[in-house]
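Missing here: one protein chain of the complex. Every other protein chain is in place.
Chain naming follows the written order as A and B, and within any one chain the residues start at number 1.
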Amino acid sequence: MAVQSTTVDAKVAERPPASLYRDAFERLRKNRLAIVGGFIVIFLVLLAIVGPFVTPYGYDQLATNQVREFRGPLNPGQGGHLFGTDQLGRDLMSRIMDGARISMTVALVVQVTVLLIGVPLGAAAGWFGGRIDNLLMRFTDIVYAFPDLLFIILLTVVFKDTWFGKAVDGLLLVFVAIGIVSWVGVARLVRGQLLSLKETEFVEAARAIGVPDRRIVTRHLLPNSIGPIIVAITLGIPGAILAESLLAFIGIGATPPRASWGTLILDGQIWMSSEPHLLLFPAIAIALALLSFTFLGDGLRDALDPKLKGKQ
Amino acid sequence: MTTYIIRRALWLIPVVFVVSLITFLLMHAAPGTPFQPTSDRPLPPQVVERLEQQFGLNKPIWEQYFNWIGGIILHFDLGPSYRIRGRDVQEIIGDNVWRSVQLGGMAFALAVIVGIPLGVIAALRQNKWPDYAATFVSVIGIATPSFVLAVLLVLIFSIGLHWFPTSGWKGPEYWVLPTVALSGYGIAQVGRYTRASMLEVTRRDYVRTAQSKGLKERTIVSVHMLRNAFIPVVTILGPLLAGLVTGSFVVESVFAIPGIGRFFVDAIFQRDYGIIMATTLLYAVLIAVMNLVVDVAYAWIDPRIRYS
Partner (left out) sequence: MTATDDDRRADTGSPAVAELPEAVELPESISLETEEGRRLASQLADEKTKHARKLLEVRDLKTQFFTKDGVVHAVDGVDFELDYGETLGLVGESGCGKSVTALSLTRLVPDPPGKIVSGEIIFDGVNIMKLSNEEMRLLRGKRIGFIFQDPMTSLNPTLTIGFQIAESARLHLGLSNRAADDRAVELLSKVGIPRARDRMKDYPHQFSGGMRQRVMIAIALACDPMLLLADEPTTALDVTIQAQILELIRSLSDEFGTAVILITHDLGIAAGMCHRVNVMYAGQIVETGLVDDLFENPRMPYAWGLLDSLPRLDEERGSRLRTIEGMPPDLLRTGGECRFAPRCPYVRDVCRSAEPELTPRQEELHMARCFGTEPGGWIQ
């Protein structure tokens, strides 16, 4: 066997430098489902922000002019109500828009709670390792072991009559309760990211030139794990929206006359055989929200992690 | 492996302890007591005092907690119900919990039995009609929360076609709609994960090795691909099972199934400490055990995993 041997390798073609995120954005742009999802998300957010200002009716406004002869829900299109009205004569479209406001707020507040708890905990566990890691992860395990729906119900019912329970029409408590049980995934994710990034050359290089720990975590490690965190947060949103509407459906959450989509569906159920629109419109609203966030999240995941490309 | 299972089982003890402690403290932090849940219709103070003495509620909180925990450890006794006179918590929640667990378990089984073949077929016929059909099913599953699906199923199959009863839990024909409604989301998730995982496995080098051995297509899929494709799917099964068993609450309310759901909510409103504690604890143990089972299954499927 010849001792001399070498590899014949061509020089790698030089490519115009493109940042990771520009690349990711290009990949995302080519994903039609994700783009549609993204537009629906924007639409829902706009609906939540401006919708209630542009509808001619308030979500709690009774059709007073008809109240005398009112016989039940109006069908879509009747009496100037595009989606019809409910049994009390309240405009369904306005109510769905208010529901969008609730659902989008859930998405925001829950995920902010998740970030506020999950990222610092995960980062601390991953960076310090050893006993701190062990302690924090055992704590995470215990939270993970909680039957979360039971815990949310317990929290919301127990604190229903406190000031916190009454804040924002009883919604703040629900949001925070959902957030409190939802951060485990993100904490584990951040920890895992940090554990693996900690061993990379660029972190060793940063250490070698004496960058302080805090700065390594905030300037090197967290920015490098931001992709997976964005994906996890986006894909967590449908779960949060679902949890809120589910609680509303069993009668926990917004105090009437405010109504989440879950409440609307609960009401719609009563009239479902004669007035199916009361059920269908809110159901479609939930479906749109759940699907759009899921598709957007899937698209982001594929775009930010080229290794997974082609999975979906 | 046995050591690992024993260690995990021992880990249950602190979990149960912390879960019960937090639940206990939460309950007692809430305004109101079992005999005075709200201030609307107060009982005469003497009556309340007598009742509280009878149930030991006048003792310090920590003493109450240790009495309760002691009851479980020493006599396997979950204590009395504070509201339903003369009955034990065990008796009361026994049947109801069983129905909820049965519903959740059946929905989980359905999700796995339907979801996995769905994902496999979709992956093997990528971008052909079976793939699109499977994608359609999972889109429906993601887009429709269990309670919406439940209501729609009642509308179509009970009220419309009269195939199944609208509510109750009296026999197998009553089980069909709730199980399907609850499993919709699970079918979608399992299907999506299986499909993605199968597609990933298709590109692996060892599949090319299997092809180079001249194996039949069927053998390559069933022997060389499926098991590897299951590995990532198994990781979602634990949370899914937990989600379905606790999520049965909502479906129960649509079909008026006498499960633990309504019972639990009522118990919280009435501050029935015994029932609340017992239910949370039961579910915590249940979920922990199910996660353990999933982890063991994981090691069984993936020989690279060795717990120690």
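Methods note: a contact is a pair of C-beta atoms (placed from the backbone, for glycine too) under 8 Å apart; a residue touches a chain by one contact, two chains touch by 3 or more.
Note that this is a predicted model, so its numbers are computed, not measured.
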Identified contact with the non-displayed chain, of B:159, B:223 or B:256: B:223
Chain B, residues in touch with the chain not shown (by the definition above): 204-206, 208-216, 219, 223-224, 227-228, 231, 301-304
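As a working rule, only the chains that are shown with their structure count from here on.
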Chain A-chain B separation of Cα centroids, rounded to whole Å: 22
Chain B to chain A touching residues, read off their complex: 11, 14-15, 18-19, 23, 26-27, 29-31, 38, 139, 142-148, 151-152, 154-155, 159, 196, 199-200, 242, 246-247, 249-250, 253-254, 261, 264-265, 268-269, 276, 279-280, 283-284, 286-288, 291
Chain A - residues contacting chain B, complex: 138, 141-142, 145-151, 153-155, 157-159, 161-162, 238, 242, 245-246, 249-252, 262, 265, 268-269, 272-273, 276, 279, 283, 286-288, 290-291, 294, 308, 310-312
